[in-house]
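Below is one structure. I have some questions about it.
One protein chain is absent from this view; the other protein chains keep their places.
Chain IDs A, B, C, D and E follow the sequence of writing; residue 1 opens each chain.
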Amino acid sequence: MESLHTPIEKKSFGLNKLWAVLGAFVLLIPEYAHAETPDLPIDTGTTAWMLISTALVLLMVPGLAMFYGGLVRTKNVLGTMMHSFAAMAIVGVLWVVVGYSMAFGPGTGWAGWDWDFFLLRGIEDKLMEIEVNGQAMAIPWLVFAMFQGKFAIITPALISGAFAERVRFKAYCIYIALWSLLVYVPLCHWVWSSDGFLAGKAIDFAGGTVIHISAGIAGLVAALYLGARRGYPLTAMHPSNLVMTMMGAGLLWVGWFGFNAGSSVASGLQTAQALTVTQVAAAAGAFAWILIEAIHHKKATSLGTVSGILAGLVAITPAAGDVTVVGAIALGVIASIICYFAIAMKNKLGYDDSLDVFGIHGVAGIVGAIGLTFFLRGAEGRPEFGTQLWYQTEGVMVSLGYAGVVSFVLVFVIDKAIGLKMNDEEQMAGMDHSIHGEHAYGMLNLD
Amino acid sequence: MESLHTPIEKKSFGLNKLWAVLGAFVLLIPEYAHAETPDLPIDTGTTAWMLISTALVLLMVPGLAMFYGGLVRTKNVLGTMMHSFAAMAIVGVLWVVVGYSMAFGPGTGWAGWDWDFFLLRGIEDKLMEIEVNGQAMAIPWLVFAMFQGKFAIITPALISGAFAERVRFKAYCIYIALWSLLVYVPLCHWVWSSDGFLAGKAIDFAGGTVIHISAGIAGLVAALYLGARRGYPLTAMHPSNLVMTMMGAGLLWVGWFGFNAGSSVASGLQTAQALTVTQVAAAAGAFAWILIEAIHHKKATSLGTVSGILAGLVAITPAAGDVTVVGAIALGVIASIICYFAIAMKNKLGYDDSLDVFGIHGVAGIVGAIGLTFFLRGAEGRPEFGTQLWYQTEGVMVSLGYAGVVSFVLVFVIDKAIGLKMNDEEQMAGMDHSIHGEHAYGMLNLD
Amino acid sequence: MESLHTPIEKKSFGLNKLWAVLGAFVLLIPEYAHAETPDLPIDTGTTAWMLISTALVLLMVPGLAMFYGGLVRTKNVLGTMMHSFAAMAIVGVLWVVVGYSMAFGPGTGWAGWDWDFFLLRGIEDKLMEIEVNGQAMAIPWLVFAMFQGKFAIITPALISGAFAERVRFKAYCIYIALWSLLVYVPLCHWVWSSDGFLAGKAIDFAGGTVIHISAGIAGLVAALYLGARRGYPLTAMHPSNLVMTMMGAGLLWVGWFGFNAGSSVASGLQTAQALTVTQVAAAAGAFAWILIEAIHHKKATSLGTVSGILAGLVAITPAAGDVTVVGAIALGVIASIICYFAIAMKNKLGYDDSLDVFGIHGVAGIVGAIGLTFFLRGAEGRPEFGTQLWYQTEGVMVSLGYAGVVSFVLVFVIDKAIGLKMNDEEQMAGMDHSIHGEHAYGMLNLD
Amino acid sequence: MKLIIAVIQPDMLNQVRESLVAAGITRITVSRCTGRGKATDEETLYRGQTVAPTLIPKIRLDIACNDDFVDTCVQSIMKAAKHGEKGAIGDGKIFVVPLEQVYRIRTEESGGEAI
Amino acid sequence: MKLIIAVIQPDMLNQVRESLVAAGITRITVSRCTGRGKATDEETLYRGQTVAPTLIPKIRLDIACNDDFVDTCVQSIMKAAKHGEKGAIGDGKIFVVPLEQVYRIRTEESGGEAI
Partner (left out) sequence: MKLIIAVIQPDMLNQVRESLVAAGITRITVSRCTGRGKATDEETLYRGQTVAPTLIPKIRLDIACNDDFVDTCVQSIMKAAKHGEKGAIGDGKIFVVPLEQVYRIRTEESGGEAI
């Protein structure tokens, strides 16, 4: 993904005066300046694809809610889905207020900042330059900010699978708000902002290090710190609704096209390549997992199939713009194999990463980030194999290290301050009853 | 949304001769004329976005079926979902036969008409002029007619939540057919057709007055006239499947991007602005509702969260092309607060707007239509604040008054003529059994 | 759909050398050549629409899984959904490896082949010429290959409804792999490849003969050969979850816009026409089925409504680019009527096409393929009515004959070799338990 | 004390409950089940065709009551659960089982007053 | 009269019902439940791993029959509900409870002929 976009202002920006003054006064925020920039034509095709990509990535959030919601026990379904929906609400607001500014504003250190990006007020009328068929064209800047915002929403939602069925809602809300500002936004800045220190080195097309590895390690850290659900692993915890998990997987697959192919910020050749390898890796991942289970257990399960889909999709995410079709098949297959054994190992180690956030997102993210080096499509200006491999490893280590440490601090502080984990009674009664006062499936009992 | 589009014919229209003659003869309809018009190039980008917007708005109909279906009791799930599906079938056909012609044909009074639009036969090959980067381009006229058709489908489906669990299917079908021709089509003509008497005055970007307020008041009137469900409010009526309601809310959010951003009939700056404020208002609405419940009840519910999403989405609908990001946050928050108390008041008043069609769509629609005046993005040629405020109020009052009165007449006449409300036995047995002869969740009993 | 696309290479293709050599060596496959071709500009709008169409068609696969999954008994839900998901995995991989090359490679006989298409390696950087507003433009070749790949995935998944609840997973996987290579790919080649022997004769815009008729007859043959489910028809087999079936129908409708309108490989007038008639035929089909049931049984069912939607969608599929709106209404209505009676007849004949694959896809496919002749939009160069009718009939007969015979051989051979049908014990216990070792709805029992 | 177990048609649940409440019996436990008695065919439409289900969805009521209430209870159910004057096949059955002891968890009462 | 309550494995429902029908017992009420007897582990795969469930899905049958049918009924169930020759842990239990009275709602008959 290109990360340097020259801002172009289309026409004079006119926030309602009253509110501007009021806002500026009350919030003590400076007026923003905006430079005059040349008037580039909007490319409606690219704009259309970026708009729909944004919608597709949002579709992944209810898709994730369904995926996770189907895997937990009946008494925790709504609480689990609320984890994804809360991310839509909380990060959805945070991102436009400060998140985008921190992630994509100028600044070379921990994060950036640009008062123009605060509340997106400076870019509402601006255009972002893109190249179409060698010519300078533009897309509305907002669509880029929104597309990126969907990534910011889904990442903390991914984590929630690791401590499913045992966290308090209020503490969870605070956790994801802080996590998104203190972990996601900096990583995003480092990798995708033009002055980020990893920019132009590690290839991370659509978010292997920024999204999946960081969410994976955050989940692992939280699962280890919080400890297992009451009863785990002695008591088996059966999925309440594998059918919904499959539906969710279907929506995730569809949404992932927007996730990966939209990350080209174009509607051209690389977009099509990204869509293609996404499709291929998902199919290959599912195919491989089905085969592994068929060989290992003589039974291919539906949960295995959707796990393979996810493994393939995660692995191809950092690689989607840069690997060949053969590489996509390879990454999908390898990711499934390694994730399969990672989950087997988790079960041996006995910690409770309930829905295998690290086992799928962390592991497949690492497989993809490192593995892509072996399957790169030739392109001008690529560093040598060894150099690239080092860049990728560096990216993975930075993500694991930074996200791991900060996530730990967050979990620790929030837990000490207000209690992150549900107590035994709450866990036994279930999140839906004890936290939300609701009942997921009224139909199960008579009404 | 621009409402004046010059018709441009692309190439000579060739309906199979036999059928044309036969059709004309049998139906006694005049041949249609078509003027020769210049040949503008099609903008594939805008066309792509309008096509996908059309698909996204259709996605909202099953989304609504899921949203509503999850909120009713188990014995009424299929019947409730059928209300949305019947709208797809009935209004889907009506719209192409006469609806589009009445809504967008020339005519300054109650509705318009154009024989060319009858059965869409005169526009199958025609183009509609749009402006792209200051140049005249075109999109296929049909895509505009189809996009508008999806709005016509979803509006009566929205109403069905107000009298859920207690209307007969046949009478309901007749009701929505007549409602769509006698209420929706005129409102649509007045606000969005170039010669509508509200056109160019009230800002109603994507359907606050035309869609949500009219559906809300129609629901209220029907709920008041028909009276409550048997047992209400003594007997609590629990949602059968809140999980499905959440899924439905997710699909509605995604589809709403098409609804609002597609209403720009473009793929450019305003499209991106509409998408952005839609996203932001939904998040802010959900966020606010979660907070209100957390403060008021110490528990945030999933139903509250999705209600907040809907409130935010409805409120931003009329405003989507014209307010700032800050305005979107404000409208989302205000809509949630007011809807929350409107529903509390409904419960005190004791009437049975079963799924809160007025409480959400009516109220948030009014909040959005009036409230947008305070958050308008500066633009040339806007009337003064006071004038605009009056225009908006006028639009709201026209919608409330006209839709209210005609809806009442419809409900009254249909009820007297063939009986709209299910009798006690039918209600006790449930719609699925007594009206459709089916059983929603066979899995609940053993098979 | 245009079937002749001149290949254009964009920039020199650079597969990682190591892998190229390794791959070539290990697999003994020749290096591929690629001609230098002129550099056409990419049309971002068409590309955007084709990308999203690809995503929409993929959405149909989980949609189909939901549709079918809701219709079977609770003990077979996961197994039934796995049939669709397995197609995503298996055909998803097969298509990129050899399928595309066989279907769209040059060759005039049974199938084509092009080493450049093997693993898509020769087209990763190539463009495909399209015409936009009379000018030569291009889309990335890959997006066409992927769009077509989704068709290849969904076709075998359709068949699975015919032998639902009674086939072994492993044998099913082998069956669809072979079926897709031996039935789908040749038909696709004959009808849609530029040198296919039916190309330019039979109109099959989006797959009436290639997809629905072939899947329908394959299902019929398999249902007849395998025999009924244990207990059928004495024991009634109730749908486990009609609610999910309705959701699935909603997703299918939405996805079908990509299916049909995407088949124009454009984002222009014909695209809009295809989308319009798709919408209209679905609505008309549903409308007709509701009416028939209301007249015949005094009750309109939800299953009838969604069956009508499907019948309308299937019938319009071959016709979507070429019939008028009036024709779409007619085809939708006629398809519903004929399918309704076809299913009634099936019930009399007593064979067990469990989810009516032939009754809906086969029959409505034939209705559409033949019936479109009567409703063609005028266009230059169309053959005479009689000639076209013969072409259509020829296409139907080729599809019925070829797919019927080869499907029979496949079912026969696989059944004799490894056993395709589940034995009585397995059927009684259900697929989920006996084949996949899982339990679809944990929530039904207590956890 | 007796435990009365009634299996009725799902569409009659509300009628039966109201009839019981009218007779002063409000305490009840309800659950879903399927069953087969003499019932042959229920009219259920499968894609427009009428099919005969094997196990038919039913509702099960469990009511514990003191001996002098048994008759009232049985009569109330019987009256309300019937389809039409003459009843219909599938309308259900009532089973009466002896009940030796009852405890109210909240108060730890037992015996007749705990019912 | 007795009320026979059997808890069996879900995958054996069809076998048991056919065995009962073969023995002339068609009337039955069936419901879902979960349970735990001596059962330790059922082989269920969770993401490729074998896990031990706590409450295991089961099917409950309720059959009211006259005294002379009790043995036939119990034997039919026992024969059909077993996994393999020797049976497997988790195959279930049969409970026999006295049944004092039965009413057929449709006809208001009672006693043995109403069963």
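Here, a residue touches a chain if its C-beta (ideal position, glycine included) is under 8 Å from a C-beta of that chain, and two chains touch if they have at least 3 such contacts.
These numbers come from a predicted model, not from an experiment.
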item	value
Chain not shown: contacting residue from B:340, B:402 or B:441	B:340
Candidate in contact with the missing chain, chosen from E:8, E:25, E:65 or E:114	E:8
Touching residues (missing chain, whole complex) on chain C	446
Touching residues on chain D - with respect to the absent chain	3, 26-32, 62, 64, 97-108, 114
Where the unshown chain meets chain E, residue by residue	2, 5-8, 31-38, 55, 58, 60, 74, 77-78, 81-82, 86-98
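We adopt the following convention: only the chains that are shown with their structure count from here on.
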item	value
Reference chain B; chain at largest CA-centroid distance	E
Between chain E and chain A, distance of the C-alpha-averaged centres to the nearest whole Å	49
Centroid spacing, where centroids are CA-atom means, of chain D and chain E in whole angstrom	20
Residues within chain D bordering two or more other chains	13, 31-34, 44-45, 55, 58
Chain B: positions in contact with at least two other chains	43-46, 48-49, 52, 75, 77, 241, 247, 267, 437-442, 444, 446-447
